[in-house]
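Up next is chain A:
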Amino acid sequence: MKRRDFLKSVTAVAAGTALPAPAIWSPAKAQSRQETLLFVTESGPNNFDIHGVGTNRPGYEVSWNCYDRLMSHGKKTLADGTESYDRDTFTPELAEEWTASDKSITFKLRKNATFHDGTAITAKDVKWSFDRAVTVGGFPTFQMKAGSLEKPEQFVVVDDHTFRVDFIRKDNLTIPDLAVIVPGIYHAQLIQKHANEKDPWGLEYTKNNIAGGGAYKVARWQPGSEVVYERNDAWKSGPLPKVRRIVWRIVPSSGNRRALIERGDADISFDLPNKDFAELRQIGKVRVASTPIGNGIWYLGLNCKNPPFNNVKLRQAIAYAIPYQKIMDAVMFGLANPMYGGKTNTASNLTWPQQHGYNTDIAKAKQLMAEAGFPNGLETTLSFDLGFGVIGEPLCVLVQESLNQIGIKTTINKIPGANWRNELLKKELPMIVNTFSGWLDYPEYFFFWSYHGQNAVFNTMSYQDKAMDAYIDAARTAAAENDSAAYDKNVRGFVNKAFAEVPRIPLFQPYLNVAMQKNISGYRYWFHRQLDYRSLAKA
Partner candidate 1 sequence: MTTLPLLDIRDLTVEFSTRRGIVCAVERIDVSVGKGETLAIVGESGSGKSVTSYAVMRILDRAGCIAEGTITFSGIDLRAASESDMRNLRGREISMIFQNPRAALNPIRKVGHQIEDVLMQHAQAGSQDVTAKAIELLEQVRIARPRERYHAYPFELSGGMCQRIVIALALACRPQLLIADEPTTGLDVTTQKTVMELVVELTRQRGMSTILITHDLGLAATYCDRVTVMEKGHIVETATARAIFTAPEHAYTRRLMRATPRPGVSLRDLLPEDAIARPTAQVLPIAADKTPLLVVEKLVKEYPSQGASRSLANLFRRGPAPESETFRAVDGISFSIGRGESVGLVGESGCGKSTTSTMIMRLTDATSGLIQFDGADIGTIPAKSFARLAIRKRIQMVFQDATDSLNPRFTAARAIADPILRLGGIKGRNAVRARCEVLARQVGLPLDLLDRFPHQLSGGQKARVGIARAIALHPELMILDEPTAALDVSVQAVVLNLLQELKETLGMSYLFVSHDLNVVRLLCDRVLVMRAGRIVEQGPTNQVLHAPEADYTRELLAAIPHPTFEPESNHARSA
Partner candidate 2 sequence: MSELAVPSGRPARGLMALLHHARYVLSENPVTAFAFGLFLLIITAAVFGPLIVPYDPYASNTAMALKPPSMAHWFGTDQLGRDIFSRVVVATQLDIFIAVASVVLVFLMGGLAGVAAGFFGGWTDRIVGRIADTIMAFPLFVLAMGIVAALGNTVENIILATAIVNFPLYARIARAEANVRREAGFVMAARLSGNGDGRIVLTQVLPNIMPIMVVQMSLTMGYAILNAAGLSFIGLGVRAPTAEWGIMVAEGAAFMVSGEWWIAFFPGAALMVSVFCFNLLGDGLRDIVDPQRRT
């Protein structure tokens, strides 16, 4: 609140409600205003501990900034100048150094690292934290398993400051999986004091208390409205962050969030609709960083299990009937990488996501509809998640209109967040619009969850094809033995198959957009798509 605005609003108030003389603006408040960073988002955390039951994504952000991990990622600068985490380089955090063999990896912990309450951090805490991650169940355990970290026996305390992880199988995802949010270091004694037989891992306590040693501590939390962080000045696991105090306010109305950033009251505005970001960038009063979300795709999923979309020709017809350009303009306002319009329907390189060869071609779509045996069209429903309604709703309306041209009548079905996951699990929705992005930015990792026959929850199309499974498994083993020739053949194999049989039609790769005041620096894009406060600075 700049001084001029404050005085103006005080006089307005005085005039309006005839209050006594306006309070003089104390210098202390201005100075603390400079040291505090305010950012606004649509929804807030429901749990501080990523191991907790049902922790939402804002909850991940709290865990990331308030707990340490053994190691983290380095940084690289992208084409447009914004910094991003570097998938391939790992930097020390709690662990000063580590030596890896093909059987295990041993970490040397920092000697002087302490938890927030000052007690020293030892390997025993690390072991307890890892055991907790693999046994507490739900999402954390599932994420650890993705990197073949499955059994407490793998984690060995060598001495107070050395910790070894034994591999159960060769998996090139194990190392990166150690740098995601889940394997954080928890303060074992403190949590066990609040644990009981019904809740052995103290999940209730860590739900709204931080028992860690990260760069920030939570000073105050009012669920659904505000989180206030204070910097942990005794933090040793990296350069001391520059911002002393961070206030996170939840402002549900997107219009207000934009007004706050434009008027300079908020330093950072997160998760605004694309249209606002596009316009803010043009106006140029604030800086907008847009980074394509690694491994992230918005797609139109077709249910391959039950008719009518188990017919490949019909799926291809639909792939040609999607109004791609209209979606890019009216829904994403250009803030996305198109996944369509490639030269051919075969893999052009080993990266993922990449463009497929389909484009809007109503005539071809009609012809394919006839070949597929649906000359006079069909009736179906198109569903989307109310939680992502800002993109989902206009997208469905455009798709509905263009599918109408080739005889496919659709009714739009708006499903609230609560039972959207429920519906996905049942895998009965014929046609859905959805998004998925994995933390580990490797093609085989994406295909393992979205296309593999094991029919995980992310394989929303329940697409099961022996050949596709073979390609994916072969690619994973090739990566483990870093046999690049086999890896190259198999990755191209499963990408071509995905494009040919198109069980889901990739539409675009969305961007993560953040709007910041000009005096904010040090923003870095991360795989978990949340804010990392430690690198931020306020000039």
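Heads up, the rule we're going with is that a residue touches a chain if its C-beta (ideal position, glycine included) is under 8 Å from a C-beta of that chain, and two chains touch if they have at least 3 such contacts; residues count from 1.
Selection rule: all candidates are chains of the complex that A comes from, given by their letters.
Quick caveat, the model's predicted, so the values are computed rather than measured.
K.L.:
Candidates 1 or 2: which touches chain A in this complex?
P.N.:
Touching partner of chain A: 2.
K.L.:
Per the contact definition, I'd like the list of chain A residues that touch candidate 2 in the complex.
P.N.:
253-256, 258-259, 262, 273, 275-276, 279, 323, 326, 329-330, 386, 389-390, 393-394, 396-398, 400-401, 411-414, 416
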